[in-house]
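Report on the structure given below.
Left out: one protein chain. Kept in place: all the others.
Up next, subunit A:
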Amino acid sequence: MVASVTNLGRSGLYDWVIQRLTAVILALYTLFLVGFVAASPDLQFAQWQGLFAQTWMKVFSLAALMSICGHAWVGMWTISTDYLKNAGVRFLFQLVCAGFLFVYLVWGIDILWSV
């Protein structure tokens, strides 16, 4: 087996499981938010803020945020290894992706915890 150093789970099987698990969490979070917004036609700030002020919602949102990072890393890694044959270019692309995700994570946590 070839050891790869840039994929998230160190093996294709782990990556596969990570992408499925995070996909399920993201699907649940998406359904929940769409459902919440759909069920409140005249959504006001107090109600919206009240939702995100609750601890369980912070946990749920953080789980979704971390899932985005894991899911998108595996996804973008797969795309990069499919199309970018030059190792330098591919590594640079992956570096940019990691940068984006790191910013998303810190920024997201900051948003969630300033409520």
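Keep in mind that, in the parts below, contacts are C-beta pairs under 8 Å (C-beta built on N, C-alpha and C of every residue); 3 or more make two chains touch, one makes a residue touch a chain; residues count from 1.
Just so we're on the same page, contacts and distances are computed from a predicted model.
**Q** According to UniProt, what is the chain that's been left out of this complex called? Choose from "Succinate dehydrogenase cytochrome b556 subunit", "DNA repair protein RecO", "Electron transfer flavoprotein subunit beta" or "NADH-quinone oxidoreductase subunit E".
**A** Matching the unshown chain against "Succinate dehydrogenase cytochrome b556 subunit", "DNA repair protein RecO", "Electron transfer flavoprotein subunit beta" or "NADH-quinone oxidoreductase subunit E" yields "Succinate dehydrogenase cytochrome b556 subunit".
**Q** Which listed residue, A:L8, A:L84 or A:V115, touches the chain dropped from view?
**A** Hidden-chain contact among the options goes to A:V115.
**Q** For the chain left out of this view, which of A:V59, A:I79 or A:L92 touches it?
**A** A:I79
**Q** Give me the subunit A residues in contact with the hidden chain, please.
**A** 20, 23-24, 27, 30, 45-46, 48-49, 52, 68, 72, 75-76, 79, 97, 100, 104, 107-108, 111, 114-115
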